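Shown next, in structure tokens, is the structure this report addresses.
All protein chains but one are shown in place.
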Amino acid sequence: MKTNTTTGDGFNIEINGTVGTPFTDNAKMGSRNCDVFYADKQAIFDINLDIGKHEIIAMIGPSGCGKSTYLRVLNRMNDTIPICRVTGEHTLDDEDIYAKKMDPVLLRARVGMVFQKPNPFPKSIYDNVAYGARLHGLASNRSELDDLVEASLIKAGLFKEVKDDLQKSGTGLSGGQQQRLCIARAIAVDPEVILMDEPTSALDPIATALIEELMDELRQNYTIAIVTHSMQQAARVSQRTAYFHMGKLVEVNATDKVFTNPEHQLTENYITGRFG
Amino acid sequence: MELGEHISQRYNQELEDIRSKVLKMGGLVEAQAENGVKALLQRDAELAENVATADDKINALEVEIDEDCVQVIALRQPTASDLRLVFAVGKVITDLERLGDEAAKIGKYSKKLAKKKTITGMHAELSHLSELALSLLHDSLDAFARLDDERAVQLLAKNDKINREFNALSRILITHMMENPRNIKNALRISWCARSLERIGRYSINICEHVVYLVKGKDIRHTDLDEVLAELFPDDDL
Partner (left out) sequence: MSETTKKIQQGLKKRYAREKRFRFFGLLSILISFTFLLVLLTTISSKGLPAFQQTYIKLDVLLDEDVLGVNKTSEHQALFAANYGKVIKNSLKTMFPNVKGRKQKRALKNLVSKSAAYDLRDEVIKNPDLLGTTRSFWFLAKDDIDMFMKGKIDRNVPEADRRIKDYQLLWIEQLMTEERLEKRFNTVLFSAGDSREPEQAGLKGAVMGSLFTMLVTFFLSFPIAVAAAAYLEEFAPQNNRWVDMIEININNLAAVPSIVFGLLGLAVYISFFGIPRSTPLIGGLVLALMSLPTIIIASRAAIKSVPSSIKEAAVGLGASPIQVLFQHTLPLAMPGILTGTIIGMAQALGETAPLLMIGMVAFVAEVPSGVMDPSTVMPVQIYLWSDSPERAFTERTSAAIMVLLGFLVLMNLFAIMLRKKFERHW
């Protein structure tokens, strides 16, 4: 049998800037000339991208293409890695998020994050959701906190399932429930943007469908950027899709365009499965 | 359009199978149309009979390819060019099946015409129209086989020519019918054949449109030809 290596034809195509429509008029977040370095190694090359208000933007691309790294630029999660250096301009509502006066704690309250592996704290469901609110002092008394926890769980579509078990450990839930708990935890702080780093990669199709449905509802109030390895998921949930390749942003277009008639040859090769 | 191979060899093979089946179906349809025209022009009743009844293979292929397309959509979830290929194929085979029907119709009427004394002076017009229709069919299938969108767009212009020929032929038939009402029956049969030839031209144009969609991802149906040219080939002077 013939084997196909990942260094097929697709890798020899040159990338000259981003094709498609990386910029929007109603940008919630935006990056200009974004470079990211890990020590001396450059991981991301000159990314220019806007994320529109109330849109779900999907970031796809092969492993190691820099999509997760870029996502972490947007709430300064990369700050926790000492050797990581981020350059370029990054804005949230036209504020520079890498400015000296921007407090990363405040930024992360405004730009929440949901991770690949469901990572509830080993505390009760209630404490998990209340964590951020307690951290930032969002509730002045117990009943306010109760309401906030309940509202967040309702928004995350988890309340019905756990309303009698709020004091049980969050780690005892199923994978899909855990991930929705993490989403509830993130939205309890009432962020403006939610970053999702492969939120369903560890979940079964039904749990995945629930979370995708949830994302669609959340879009009314939040701006969502999702990194995903599942192209079908990107196609299902997002309005715009950004294709990353070897640290570069190759193409950004409306999702239906990307999946029926992508502009760039590399995007075409990736989404049709011509290299992995 | 030049694409690398899929990582999945079987996926490659499945798409390739579909494509080659479509080409095979195209070949059958082309042969049917050619034979029908031959039977019409040469008044060959036997050939006409063959054409009239040989539609089954084409129909069977249509069903088979349809199933293959459904399989690929269900199992492979094709995207981008693959999705367009599957979708275009689905439409092309519908057109091919109709083309086969039209060829069979020509066969059916040719059989009847072969036994009758036909209106003289129609042979030239008919053969001209047939030539146009057959060459358009051939070229459009060729464009599909080569995924040649430029050629396909060029072919779009030929539809007008066929329409003009068909209209001219119709006028002559009307004259004949008015001259001698006994001609009406045969004139109508000839008219039906001409109509089928016109349809063959139209369906071939459809195939060309599908080729453009398949290659460029652009739906050019119901669009002005000049607009299409300007949008698809802005740099070329066609």
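Chains: A and B, in written order; residue numbering restarts at 1 for each.
The criterion applied here is as follows: a residue touches a chain if its C-beta (ideal position, glycine included) is under 8 Å from a C-beta of that chain, and two chains touch if they have at least 3 such contacts.
Remember, predicted model here, so these are calculated numbers, not experimental data.
Contacts of the undrawn chain with the visible chains, over the full complex, involve A.
Across A:22, A:62 or A:112, the residue that sits in touch with the chain not pictured is A:112.
From the set A:21, A:48 or A:171, the residue in touch with the chain omitted from the display is A:171, counting the whole complex. Mapped onto chain A, contacts with the missing chain fall at residues 75, 77, 80, 82-83, 105-109, 112-113, 115, 117, 119-123, 131-132, 135-136, 169, 171, 182, 185-186, 189.
Quick note on the criterion: only the chains that are shown with their structure count from here on.
Taking each chain's centre as the mean of its C-alpha atoms, chain A lies 49 Å from chain B. Put simply, chain A touches chain B in their complex at residues 1-2, 4, 8-10, 231-232, 235, 258-262, 267-269, 271-276. Every residue of chain B that touches chain A in the complex is listed here, in rising order: 3-9, 11, 77-84, 216-218.
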